[in-house]
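Removed from the display is one protein chain of the complex; every other protein chain stays in position.
Naming follows writing order (A, B and C), and every chain is counted from residue 1.
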Amino acid sequence: MTTHYLVLSGLLFAIGALGVLVRRNAIVVFMCVELMLNACNLAFVTFARQVGNLEGQIIAFFVMVVAAAEVVVGLAIIVTIFRTRRSASVDDANLLKY
Amino acid sequence: MSPWLPILMAVPVVGAIVVALLPKGSDKLAKQVTLLVSLLTLVLTGVMAAGFKPNGDRFQFVAEYNWIPSFGVKFGVGVDGVALVLIALSVVLVPIVVLASWHDADGVKTADGTLITPKRSVKTYFSLLLVLETMMIGVFAATDIFLFYVFFEAMLIPMYFMIGSYGGAQRSYAAVKFLLYSLFGGMLMLVAVIGLYFVAGKQTFMFPELVGAIQDPVTQKWLFAGFFIAFAIKAPLWPVHTWLPDAAAQAPAGAAVLLVGVLDKVGTFGMLRFCLELFPDAAKAFTMPIVVLSVISIIYGAIVAIGQTDMKRLIAYTSISHFGFIVLGVFAMSGVAQSGAALYMVNHGFATGALFLAAGFLIARRGSPFIADYGGVQKVAPLLAGFFLVAGLAGLSLPGLSSFVSEFMVMIGTYSSAAHGSGALTVAAIISAVAVILAAVYILWMIQRTMNGPTAEPVKAFKDLNAREVWVLAPLVALIIGFGFYPKPLLDVINPSVQQTLTNVDVPTSTIAEKGTGQ
Amino acid sequence: MESHIAEIVQHTGGVIGNSWLMIAFPLVGAFILLVFNRFTNRWGHLLGVAMSLASFVVAVLAFFELIGFGPEERRRAVHLFEFIPGMPGEPAMVDMGLLIDPLSISFALLITGVGSLIHIYSIGYMSHDEHRRRFFSYLNLFVAAMLLLVLADNYVGLFIGWEGVGLASYLLIGFWQFKPSAATAAKKAFVVNRVGDFGLLVGMFVIWTSFGTLAFKDLGAEVNGVQNGTTLAIGLLLLLGACGKSAQLPLQSWLLDAMEGPTPVSALIHAATMVTAGVYLVVRSGAFFFPEGSGAALAVSIVGAVTLLAGAIIGCAKDDIKKGLAGSTMSQIGYMMLGAGLGPAGYAFAIGHLITHGFFKANMFLGAGSVMHGMNDEVDMRKYGALRKFMPITFVTFFIGYLAIIGFPLLSGYFTKDGIIETAVHHQPILGWLAVLGAGITGFYMSRMVFMTFFGEKRWADDAHPHESPLVMTVPLMVLSLGSLGLGAYLVLNGTLYRFLSPAVGGDPAAAPEFHFVTTPGLATLALVAVGAAFAWMRYGRAEVPAVQPRGSFLTTFARRDLYGDALNESLFMRPGQWLTRLAVFFDNRGIDGIVNGLAAGIGGSSGRLRRIQTGFARTYALSIFIGAALLTGALLLVGNI
Partner (left out) sequence: MNPAIEAPTIEYGTLAPLLVIFGAACIGVLVEAFAPRYLRKSIQVPLTLLSLAGAFALVLVQVLRGQVSTTASAMGAIAVDGPSLFIWGVILILSFVCVLLINDEGHFVASAASVPGSADEEEAERHDNGTGHTEVYPLVLFAVGGMLLFPAAHDLLMMFVALEVMSLPLYLLCGLARRRRLLSQEASMKYFLLGAFSSAFFLYGTAMVYGFAGTVSLPGINQAMAAGNTLDPLLLIGFALLGVGLLFKIGAAPFQAWKPDVYQGAPTPITALMASGTLVAAVGAVLRVFWVGLGNLDWEWRPVIWGVAALTMIVGSILAITQTEIKRMLAYSSIAHTGFLLVGVMATYGSAQQNAESLKAILFYLAIYGIATVGAFAVLTLVRDPGGEAGHLSRWAGLGKRAPVLSGVFAFFLLAFAGIPLTSGFMGKYAIFSAALNSGTQPGDSIGGWMAGLVVVGVVASAVAAFFYVRVIVLMFFSEPAADGPAIAAPSMGTVAVIAVSLLVTVGVGLYPESVLGVANDAASSLFIR
């Protein structure tokens, strides 16, 4: 029964990962990461259901909190760099290389 | 527990610290202190050596302190005959080198006043020299293999700086090449050292306890390889020799003397002590390939030396040829040959030392290492020419000079060695004897091109050796001639420990030839 | 045939016990002169002479002490010190000691005697040279080394002396090293000698390996007459050494160039003493490795015969008086070698000829020197002529030497050379008759030399003012010429030398060959010599000698070019050698070092390329992480399911 949810979470995770790889806009990239985190949440709750204890569901809450914190930090950074460069494209920032 | 060796090792390093801490601008003082310290070390060594009983225990003046219990490492020192003579060689050479490189760091001027090497820190140079002396004593004195390794590697650093900051035009290339080559060998040796520790399972690095600890022949071969490659690079043996000409040619003459005279001996010394005694079966198994390599070194080194245009490179290549003889002697599995090899280590130190220093004095007068830039020096500087000649003759191991005895012993011992009865060693000895002819060619041709013939224009301005330079060369020449006619004092010390070694390898050591093997 | 060689007895005390003084005196002399160099300039030469004389005195005293013993006790060994100690509890590998026996003492007498005369002569000859002091120190060094060579009681000691004389000869040939020709000649002499030393060295290896000793004392017992491949090999190896030192074919080429040295050197080293060391080596080892009739001995004689002809032929074509004499030296040593290959009977004559030759050849060399001295160092005989009027003493002494060498009846050379020839004809007829032929040629070229120098018209340059040399030079000449006159007769008639030497070289004292005045080979020799001399008189005595060298026939050029010896060495060894050297150097720089540097460069290059993957794009990094994750997963699943 639960396998569908797992497949879904897998798909979400994959979509998120691919998004990180293909999208240029820092915000979008970051949102893809959030997507991946949420895929994890889905997986957690599914497994919680599967193995029949609450840990997974609790973890999901923790993850949300962490994700929120991450958003704060992330947006701060992205905004700063946007203000400096007038662009939120990840690829524009490549002074550091080789 | 005898305090001798720790004291010997302490004196120079303390001196080094003192020299380094001297106030600015006290260059002259720094030199004097260095000379004093090195002489003190020499005297102390002499006193210690006087107490050495040739036929006493294998290791004497033994001292052991716990160093790194977690690794099972002890600070263990002690000397057998071979180690003793090599320590003696080092402490004799250092004061001479100090005197020889008196002005090397001041910026060397040629006869016509052009600056060859700029002014550099005098204090650094001489404190490096003293640090190096400590390490040279330590590496020969160490009876704990870990300790040996530590010195074996650490030695590179002061020499690296001496070449790199006080050397000639190509100095940094030469220094890096020297360091990386040696480090690479050292790293492989490190693996072998660790492996030895665990395979032996004795929870110790003390050499005496590890002798005969490894039985399995296959393991022996691997560990042997680890040690041997490192030593072969150090020695240097063909084909891993190419760092030496560069390093020796670029290093200031004094450093070159210590490099070729002492540091490289660590390689052959290591073969003699560690490769043979720790892994006897492997040593026997590998005898043939190694003998082949050393014979190649002998002939190849000599031939390439003939073709050199740079004096110091030429001398370096002659050393490669001579190291071929030493390695040959070590692995010929014959008492005579091995005593010869051990003796050769000392004699070569004196002979090549003298040659390098004489060449150095010559170069300092003209600012060019190239043979073609000289000619007819004998007319303007007969003393210099004379010393150069004697050193050169020692280099071609003229009978009556010390190197002859050792070369003779190596060759005759190899010839008569019963190891691998096949007589392959006989052939090796005969081939290596050809070097006797080649040696005459490379030395005399160099002398002819530099010393003889009409005096070249820039040479006319040369001054003959001054008192300091004479004091540098005279002791070496005295030693060369003295041991040439009376090598007994050295051999009496060397023979017992060689006998020990070969007994551990379980090879007949008798100096009485096995009659009839030459049929 | 069984050998009559006498046992060696250990000896202490007396003059013989201290015979090391013989070596010590000149050695100290050389040392003092070299170390306190400038300070000894004024009296250095005198010290040199004194030291040489001192060791002559010791030699004489030792000689008399020796003949005090019965013939069988005349081999006295003196132990000096342990040279190469053995392993603990074992006897020394090499003990250094001296062996005073008839053979070595006769050499010692020759070396110190003739040596001292030449020292004295040199005072005059070198008087104008600023480095006379150094010259004498080298001479002293030579005498010391040569004495060590002949006195040592083992091969190692012999070898040390052997190389010592090599060194001295190197230094003296190159005494005027500022002349490139001299420097080159010196180097050539040393290197060619080293080729011989190679033989001697390997010979020692074989000896020690096979017989466990290098001391003459024990060798006799070890070998006692065994003949096999080993001894043959040893013999040939030693012969190679001898060829090097004694300028025998194929190692003859250095001797003629060696004439670059000052004339006294040519006289002492390259005529009287050093070059005969090869003969000494053969005779000394004769009892062990060159017994009569052995292959090795035959080889020795053949080498000798060939060389005596070669030398003679070369001598015929030389206009340089010293080179002419050098050729004749080669040839005469050829005679000695020929004799040395004929067993004890031959030894006596060989050594005899060696001694007499030492006298008359030194005599002639010094004579030549005296001539050059008067002709401001002109050596071309075509610029001489009619000198007998201007330098009578030189002429007379030289003429005596000349008669001696061509074997004019009753002069020294006559007895010793004829002795060799007869023994040769008796043992090895072919070689013997070659020797006869050689004698004839000798007659020609020596006469040619004498006629061109002292007879005919004056051909010298106007600025030359030929004059007789000072007494200090002529007195030695006279002494030597006396030796050239009578010595041979004394040594050979009723076999004095033979009986004296036999305990050392193992001849049967009873069977001393007595000398026949009238024999076929003897007469043939005289006849040929006469023909040769007459021919020379026609060409150079009576006829006008062209001041410039005529082109000459093919044979002449062949001789002038030293039988193309140098050309041969050039094309066989030097050219390929240089080529090989260049190849090796190239291989070392490009090949081996190339690989090393290539490796380093390779790593650096790969680093340069690899760092490009660090594009600086965050998304590329993310991709690498993604791929890494995939790989990791894949790997784990793989490993897990192996």
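Keep this in mind: a contact is a pair of C-beta atoms (placed from the backbone, for glycine too) under 8 Å apart; a residue touches a chain by one contact, two chains touch by 3 or more.
If you're wondering where the values come from, they're calculated on a predicted model, not measured in any experiment.
Hidden chain, full complex: it touches shown chains A, B, C.
The hidden chain makes contact, of the residues B:Leu22, B:Ile157, B:Ala213 or B:Ala456, with B:Ile157. Contact between chain B and the absent chain runs through residues 67-71, 121, 149-151, 153-154, 156-157, 160-161, 164-165, 171-172, 175-176, 179-180, 183-184, 187-188, 190-191, 194-195, 197-199.
Even with one chain removed from view, chain C keeps its contact list with that chain: residues 600, 603-604, 606-608, 610-611, 614, 616, 618, 620-622, 624-625, 627-629, 631-633, 635-637, 639-641.
Along chain A, the points of touch with the absent chain fall at residues 6, 9, 13, 16-17, 20, 26, 29-30, 33, 36-37, 39-40, 43-44, 46-47, 50-53, 55-56, 59, 62-63, 66, 69-70, 73-74, 76-78, 80-81, 83-85, 90, 93-97.
Basically, only the chains that are shown with their structure count from here on.
Work out the mean CA point of chain A and of chain C, and you get 97 Å between them. Taking each chain's centre as the mean of its C-alpha atoms, chain A lies 65 Å from chain B. Averaged C-alpha coordinates give centres for chain B and chain C that are 36 Å from one another.
Residue positions of chain C in touch with at least two other chains are not found.
Touching two or more other chains at once is no residue of chain B. Those residues of chain C lying in contact with chain A across their complex are 611-612, 614-619, 622-623, 626.
Taken together, the chain C residues at the contact with chain B in this complex read 34, 37, 81-88, 90-91, 93, 156, 159-160, 162-164, 167, 170, 174, 177-180, 182-184, 186-187, 190-191, 194-195, 197-198, 201-202, 204-206, 208-212, 228-230, 577, 580-582, 584-585, 588, 592-593, 596, 600. Note for the complex: chain B touches chain C at residues 54-55, 177, 180-181, 239, 241-242, 300, 303-304, 306-308, 335-336, 339, 376, 378-379, 382, 386, 393, 398-400, 404-405, 408-409, 411-412, 415-416, 429-430, 433-434, 436-437, 440-441, 444-445, 448, 451-455, 486-488, 491-492, 495-496, 498-499, 509-519.
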